[in-house]
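Following this message is one structure expressed as structure tokens.
Excluded from the complex is one protein chain; the other protein chains are retained at their positions.
Should a chain be cited, it is by its letter among A, B and C, assigned in written order, with residues numbered from 1 in that chain.
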Amino acid sequence: MTDSANQTDIDLTDRAVFAVWSRDLVRYRDIDPNGHVNNGAVNQFFEDGRIGLRDQRMAGVQPNLLTGFAVVNFNATYRAPISYPAEVEIGTVVLKIGGSSFHLGQGVFHEDRCAATATVIQVYFDPKTGKSNTLPDPVRSALEGAMVRA
Amino acid sequence: MTDSANQTDIDLTDRAVFAVWSRDLVRYRDIDPNGHVNNGAVNQFFEDGRIGLRDQRMAGVQPNLLTGFAVVNFNATYRAPISYPAEVEIGTVVLKIGGSSFHLGQGVFHEDRCAATATVIQVYFDPKTGKSNTLPDPVRSALEGAMVRA
Amino acid sequence: MTDSANQTDIDLTDRAVFAVWSRDLVRYRDIDPNGHVNNGAVNQFFEDGRIGLRDQRMAGVQPNLLTGFAVVNFNATYRAPISYPAEVEIGTVVLKIGGSSFHLGQGVFHEDRCAATATVIQVYFDPKTGKSNTLPDPVRSALEGAMVRA
Partner (left out) sequence: MTDSANQTDIDLTDRAVFAVWSRDLVRYRDIDPNGHVNNGAVNQFFEDGRIGLRDQRMAGVQPNLLTGFAVVNFNATYRAPISYPAEVEIGTVVLKIGGSSFHLGQGVFHEDRCAATATVIQVYFDPKTGKSNTLPDPVRSALEGAMVRA
């Protein structure tokens, strides 16, 4: 569960691999003392990409089935600085589906450039017990629909 | 300098009064445990509105003249909750110009609704001494051009 | 309800007036491109002060009575910059109690210096209807216990 998620041969700097897209606007508050968007803001962009996957692909799934996702591993590579102001696009794709967890690949893009990529492991768990849980069928189906096209 | 900025008879819930517009996208991270956008995020929207005034109306002003603005009073009224996801628009207008300071009026709008308004006092100061400074003419002209139309 | 909260003759730069204290540590992420703690971070300190009032003075109040507080007016005066690293202390006091709302006074202090003060109006409302509600007696009692000592 805590293995690195980054053993992927998918090129996450290539926009063509992603199944779902979200977008964000850079805020003045995102800039750090170096004048660039802080990595913490880039991490928020990745988070909005994951919520975009949920909102766009699991809209029909019962709400109570969607409360139990947790990120257990987040492995980000920052490739190019982003300035203010800017609009960024975040691509998200499902890389792998296990019994109670799944792996995502993500990319943050600014204009023609890939600014950052990440692989993420999310685990499905029971909020009451805190223990991992088998992925419900409607969630699994939605995830399968967001996998890399062969 | 620390007087309240809110003695204004301008209706800041009326989109028609604003001179400059900015926009922001709500992020998942903006939501607080109550499920609404936290006021701290709304305050970031107001900040982006102020930077929008600077970027849109003072682009021709020498950069070194633009480093000395500080907010000394921020008086916000939160009028309606904002949910995720949403795009917001921020209107900003100059209400009053003094010797070394100026007053702004701002409104955050979501669709047809005014979610929050604010009045803000900014002081122009010398970053080296930390003391307030007379507004340079090009800054004053730019501010005059962003005042409420009579 | 949206009147300015700042008609107070209490000196909020004086540590002696506060009933409840909280503290925060400045984070690197709080620094803005000018090298000082961004006002948005100072606003988070004020928020932690308000939560401190709730946690320290309303611990015995039924949890379901504590879900309906909303800030409707936040009026902050920023008096001195804060640097990184630093520990800040936040003082909070109840200034006025109405039927369904109350006014708070707050101060953020760094060492011997008052960095910012704020007056805040909070309204008690019914989360289901979104309408303001009479303050429940146990909440009113707790607020009375955190008023300025005459």
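We adopt the following convention: contacts are C-beta pairs under 8 Å (C-beta built on N, C-alpha and C of every residue); 3 or more make two chains touch, one makes a residue touch a chain.
Note that the structure is a prediction, hence the values are computed from the model and not measured.
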Which of B:R29, B:R54 or B:R79 contacts the chain that the document leaves out: B:R29
On subunit B, residues whose C-beta touches the chain left out of the figure: 28-29, 31-33, 35, 38, 40
Hidden partner interface residues of subunit C, rising order: 23-25, 27-29, 44, 47-48, 51, 55, 84-85
Contact footprint on subunit A, counting only the chain that is left out: 2, 4, 6, 34, 39-40, 43-44, 47, 67, 70-79, 127, 130
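In this section, only the chains that are shown with their structure count from here on.
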Intercentroid distance (Cα basis), subunit C paired with subunit A, Å: 36
Where subunit A and subunit B are represented by their mean Cα positions, the distance between them in whole Å: 33
Whole-Å separation of chain centres (CA-atom averages), subunit B against subunit C: 22
Subunit C, residues touching no fewer than two other chains: 40
